[in-house]
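Just passing along the structure, written as structure tokens.
Excluded from the complex is one protein chain; the other protein chains are retained at their positions.
Up next is chain A:
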Amino acid sequence: MANIAAQRIKREFKEVIKSEEVAKCAIKVELVNDNYTELKGEIAGPPDTPYEGGNFVLEIRVPETYPFNPPKVRFITKIWHPNISSVTGAICLDILKDQWAAAMTLRTVLLSLQALLSAAEPDDPQDAVVAKQFKENIDMFQMTARHWTNVYAGGPHVNTEFNEKIKRLQDMGVDDHQARVALSSYNWDLERATEQLFTARLTLVIFV
């Protein structure tokens, strides 16, 4: 019984490999270790979304009780999305939690994640900051998401304005990812981002 998970993953591998999505390079699964418990998934950003042209890498852990329990999936590629933590990559998706069904597969999970990228659910957020921006300033959200896709997922759209702002913070000695998170969280308001970054730093200094 214990190796039902491994058996099932083996069979799914064949299914994913011969499926159409793979031919279109939309989804991909790779083995990380030999015992079929850790896998690496990849999904392409869906067209007509800020994630278009990006390639997002996922970490998939298959529990021993799979397929009676869902696989544990998180984004390794940094992504700006209301239902995905910009910090940890944790995903808020019902089928990966209480709505799982034993007939679902890695393929359906990856396709669902792809669908999640094109249809965010800001009312059930994983990242509150992103969800707030999504609801209050959808254009800003889209630009930010596109910028993140460009930087972390190899997306084609370069945003020179955003890059310059990050450069300025980097000149002040801030790590580029930290600068990006701060700017993204404050709608690319350089002043507020700087303030936030340096008060945090100051507090830290005082603490030390």
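Everything below uses one rule, namely that contacts are C-beta pairs under 8 Å (C-beta built on N, C-alpha and C of every residue); 3 or more make two chains touch, one makes a residue touch a chain; residues count from 1.
By definition in this document, contacts and distances are computed from a predicted model.
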item: Record-based protein name (UniProt) of the chain missing from this complex, from "RING-type E3 ubiquitin transferase", "UBC core domain-containing protein", "Essential protein Yae1 N-terminal domain-containing protein" or "Uu.00g138520.m01.CDS01"; value: "RING-type E3 ubiquitin transferase"
item: Per the touch definition above, residue among A:R8, A:R74, A:R168 or A:R192 touching the missing chain; value: A:R8
item: Contact with the hidden chain (one of A:N35, A:N69 or A:T199); value: A:N69
item: Among A:V87, A:A102 or A:A119, residue touching the chain not depicted; value: A:A102
item: Touching residues (missing chain, whole complex) on chain A; value: 4, 7-8, 11-12, 15, 67-69, 98-104
